[in-house]
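The complex appears here minus one protein chain, its other protein chains still in place.
Here is chain A:
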Amino acid sequence: MTTTTLAVLVPLLPFLGAAAGLLLGRGAPGFVRPLAVLPTLAALVLAVLVASRQGGGRPVDAATELTPTGSVLIELALHIDGFAALVAVLVGCVATCVQIYSTGYLRDDPRYPSYAALVSLFTSAMFLVVYSGDLMVLLVGWEIMGICSYFLVGHYWETPEARAASLKAFLVTKLGDVPFLIGLLALATEAGSFRITTILGAVANGSLDHPTLIALLLLAGVAGKSAQFPLHTWLPDAMAGPTPVSALIHAATMVAAGVYFVARLLPLFEASRAAMVVLAAMAAVTMVGSALAALAQDDIKRVLAYSTIGQLGYMTGALAAGDRGAAVFHLLTHGAFKALLFLAAGVIIHAAGTNSLAAMSRMRGLRDRVPDAYWTMSVALLALAAVPPFSGFFSKESVLGVAEHVATGHTEHAPGAAGWTVLLAGLITALLTAAYATRLWLLAFRGQGAEAPDHGRQPVVMNAVLWVLAVPSLALGGLAFRLLPDWFDGRDLTPTLTTSVLGTGVALTGGIVTYAAWRHTTALAARTPLGAVAAHPEGDAALVEAEAIATHRPAYGNVASAPDPADPGRLLLGPLHRHAAVGFHLDAVYEALFVRPVQAGASLVRFLDREVVDTYVRGAAALPRWLGAAVRRAQTGNVQTYVSALLAGTVVLAVAAVLVATGA
């Protein structure tokens, strides 16, 4: 088969798997698990084949026109360069891991068939985004991911948190998608095509009239999808979904799509200095803010969610510095270790029966209950904190190195201000990242107090997936940084000495300071008992997690934080903790800016409909009703009355007929 055929099959197989899973889910439950895992696995194998054939060489381009579509052509086009090939392999790898893990995690879930089908559809949509060479086709995948995330985040729709979170995820990303669509149409109008290659050619010729406007419109959509400030608020709430879904959304698919999109069209963004500065500012605010917020969260998955936002900030930072190689390098390593972090967190939540770090810090011996999750999560947290030689170190240092390169003014394509912003924010974030990673590890695995509950062994499929993902988390960065430039733009990704020393130094500082704070506060833990544990610890992991999420608010009064004086984050953040725990009140701002006006408008419309429009409708109905009541009186129930009326009518007609016939 040609490379093009293989590449077409990659998004097609999970899509067919999803369709078959939805159709057969009820009728043939035995087929659901194979239908979930096998198409995704096959897509992974094909993606690896495509990557090996493409090999970082000339991009594979293929296009076919389905039907004439008016002024600007829409084509089913493929554009596979080194970025697309490698990102597709990452997507396939993470999606396969998630599907395998889900067979254990949701093994007793009644809605597993539809869940698995939606995950397959999600994967297929991401493949489409990755391989597509046409912006309209890319948009199709982009929007399918939006609706799939709505369904998957709302998987536990019995809980109000999940319902609210799924709606919020959908609406906030849509808020970005509307400007995104307008931007795409404006771009296609100016460039005369939706094909990415044609557009990049037009950018190179300088034939775009409004690059800044288009770039900013597109950035709104990217901020929504990739959860960048100020549209990041859906991501922490999306933790109300099942853990494997969080892993899929955060590691490989939805949030990666935005960064990947900018990487594809980077020359367009570089054509506008304003867009690059906005991108840098967005990245800096996102990084620092999310890292502070992560330090204050109590739910283990919310910590990871904020860390995802921060790591995406690094990627957009690298893009703002004009190096998509570093951005996609970080995307790859982050995909591996973040998927691992989430899947391990799922195991821990199942074992502990709670998602609260405060409750976990009061359990002794949790790490002995889940040794696989303990070791793999330690690896992943070290990668997250960018400690050498784990994979996160190399990718993060490549980002910082690029930022330093730009800041010192060695480049034409990116403004120096962007470089300084990204570099400073990146160093601060490296410190904070190490701090919250250390906090998470200490609270989860070094708890003091009652013995952790014993819920038996975790399913083998779940633990096996953790070890599979631990390998790239450990080694991908070190192995790949020499090879990747051949696949990417050819820029060097080797860590530079200055930023490596600086970055590792601040990371170690963050870790040590957090450890000291933890030693200081841990004595308090015994004095304030806390705990919210799921009611059905013997159930499958998904049930335990749903109950843990549902009990967090009743137990602590808040989904995000717990009133725990023993939390080292509370000591480190000081007065900032209160604000960081609620994500710096951004939700309250949105409440005042958008939610309340919309609700007021809705109640106005309801008043107009109920009191004004309905009055006319009721008035129009009154006359026929009166007439009907008058006619109904003739219905006496006496047959002889009816026959008399019939006779009278007949006589009248006969007389009339006779009169007409005689001409009188």
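Everything that follows uses one rule, which is that a contact is a pair of C-beta atoms (placed from the backbone, for glycine too) under 8 Å apart; a residue touches a chain by one contact, two chains touch by 3 or more; residues count from 1.
We adopt the following convention: contacts and distances are computed from a predicted model.
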From the list "Carbohydrate ABC transporter membrane protein 1 (CUT1 family)", "ABC-2 type transport system permease protein", "NADH-quinone oxidoreductase subunit K" or "Phosphate-binding protein PstS", give the UniProt name belonging to the chain omitted from this structure. "NADH-quinone oxidoreductase subunit K"
Thinking of the whole complex, not just what is shown, which of A:71, A:205, A:640 or A:662 touches the missing chain? A:640
List the chain A residues touching the unshown chain? 632-633, 635-640, 643-644, 647
